[in-house]
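A protein chain is absent from this complex, but the other protein chains hold their places.
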Amino acid sequence: MFRRSLSTVAKMKPVTIKCLADVCVIPVSSPSVSDEVAKIQLLLKETGIKHTLHSAGSTLEGEWDTCMNVIGQIHEMLHKEGVLRVQSDIRVGTRTDKGQTAQDKIDIVHEKMKRGFNN
Amino acid sequence: MFRRSLSTVAKMKPVTIKCLADVCVIPVSSPSVSDEVAKIQLLLKETGIKHTLHSAGSTLEGEWDTCMNVIGQIHEMLHKEGVLRVQSDIRVGTRTDKGQTAQDKIDIVHEKMKRGFNN
Amino acid sequence: MFRRSLSTVAKMKPVTIKCLADVCVIPVSSPSVSDEVAKIQLLLKETGIKHTLHSAGSTLEGEWDTCMNVIGQIHEMLHKEGVLRVQSDIRVGTRTDKGQTAQDKIDIVHEKMKRGFNN
Partner (left out) sequence: MFRRSLSTVAKMKPVTIKCLADVCVIPVSSPSVSDEVAKIQLLLKETGIKHTLHSAGSTLEGEWDTCMNVIGQIHEMLHKEGVLRVQSDIRVGTRTDKGQTAQDKIDIVHEKMKRGFNN
């Protein structure tokens, strides 16, 4: 079961709101991290979460708890590979006015640049 | 139960590694966010999670899933208050070589500054 | 001249190391920011800096002072447009072991995923 730890005082409750979580994971070990980034991509694929890779991180799309748990799995995987310290930067957004995918966000900007902000 | 959503394809598994998660929450609404930040502090207190406030965010200490879930609760609370979009930046670190609290990190730096790096 | 302010006590000196600066700009005003993001893209084009747009920000490539100054120009542009508060998250990396473009970083990961980490 998920929330089984008694040592954790904090009250949890399911957070199922959809989010876009853009994460940049830094294995604090060697300057070359492309091996680790490739392994992260394979793990993301394996979990089945929707994601896209860009030059400064990966954007995950899904429910809050799921996205955040998957990023935690990345940390644990890297630690198992021998990385002593892992640091991530996560930019995460939620909104209630409309649903929007990562691709939607790019499309609307490109469209507005073309149209000249007439709308 | 925690992972009850069938709509979420991604495989979750408990992530219980301790982490330091420093979060800066931005309610994208009005330029003055001190009301929201105060409400966030009250929610943090209510959940029971270990946390400290600084000028650029709050640092949470605890198990991965717990910390991340609590940050998700903040987003949901703000949405319930009427904020349409919430964006957070999370700096989260895990390490397997030693345990370290947020206060430890500050103490060791101050100590090294005094000692002149003799160690 | 650039460093003309006497009110600024801090000592500046040129920082010309190449960097990759990935920035996510948040105009803290309305939930819909696509107009602002489109204007940011036009400003980036106008300055002549090398940049690429992705769903969670824009990656700038160039000398440190230049990249950071251009991001500052974005803030000033948005303020001129009437945005009262602008918050950015910048992930910036520098390295001395080799030069690497944003596209290089993606290419090497894709290559390693294909090759199965044999190298």
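By letter and in written order, the chains are A, B and C; residue numbering begins at 1 in each of them.
Definition applied: a residue touches a chain if its C-beta (ideal position, glycine included) is under 8 Å from a C-beta of that chain, and two chains touch if they have at least 3 such contacts.
None of the values given here were measured: they were computed from a predicted structure.
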Which displayed chains the hidden chain touches across the whole complex: A, B, C
Which listed residue, A:Glu63, A:Glu76 or A:Asp89, touches the chain dropped from view? A:Asp89
What residue numbers in chain B mark contact with the hidden partner chain? 20, 22, 24, 31-32, 34-35, 37-39, 41-42, 52-57, 59, 89, 91, 95, 97, 102-103, 105-106, 108-109, 112-113, 117
Of the residues in chain C, which ones touch the absent chain? 1-5, 7-17, 19, 46-49, 62-73, 75-76, 79, 84-97
For chain A, enumerate the residues touching the unshown chain of the complex. 26, 28-31, 33, 84-85, 87, 89
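Just so it is clear, only the chains that are shown with their structure count from here on.
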Inter-centroid spacing, chain B versus chain A (mean Cα positions, whole Å): 15
Between chain A and chain C, centroid-to-centroid distance (C-alpha), Å: 20
Give, as an integer number of Å, the spacing between the C-alpha centres of chain C and chain B. 25
Sites on chain A at which at least two other chains make contact: 89, 91, 95, 97
